[in-house]
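For reference, the structure I am asking about is given below.
Every protein chain of the complex appears in place save one, which is left out.
Moving on to chain A:
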Amino acid sequence: MEVTLYARKTFQKHLEPARPLRRCMPFGIEPKINAAAECAQAVIEEPYRETTIGIEELYQIVNLYKQTKKKGNISYTRSFLIGLANCPEARKRPEFLPDHPIVLMAARDLGHLHEMIRGGMGGKGDV
């Protein structure tokens, strides 16, 4: 009883949005007697469905990302990684950094890394 009352109320309130659903029905099919109630139910369910799909889609994207990482081994050489150290994206301050004595306000110079590439890894025999 509660459901019927709610459906009728919503149907009256949202008559217009229900019409496209009726137009989607193939020709030659007799309209159902309770079609109006079904349309109303569809309208009621619509906002909930949209939210659910949104979360699920987000999850699918994340899972796809995870699967991509699992499929292949993402490897980088040392020189490639160092090559990215000075790109603008790598110099930005992270959005969340704790306030701590070892945390710097501005990015420090990483020029020594490029010198390490030019001069090889070095250090043989001095460990």
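The rule is simple: contacts are C-beta pairs under 8 Å (C-beta built on N, C-alpha and C of every residue); 3 or more make two chains touch, one makes a residue touch a chain; residues count from 1.
By our rule, contacts and distances are computed from a predicted model.
Per UniProt, the protein behind the absent chain is "Eukaryotic translation initiation factor 4E type 2"; the candidates were "Eukaryotic translation initiation factor 4E type 2", "Complex I intermediate-associated protein 30, mitochondrial", "Nuclear cap-binding protein subunit 2" or "Large ribosomal subunit protein bL17m".
Hidden from this view is one chain, which touches chain A at 52, 55, 58-59, 62, 65, 69, 73-78, 80-82, 84-85, 87, 89-94, 96-98, 100, 102-104, 106-108, 110, 113, 116, 120-127.
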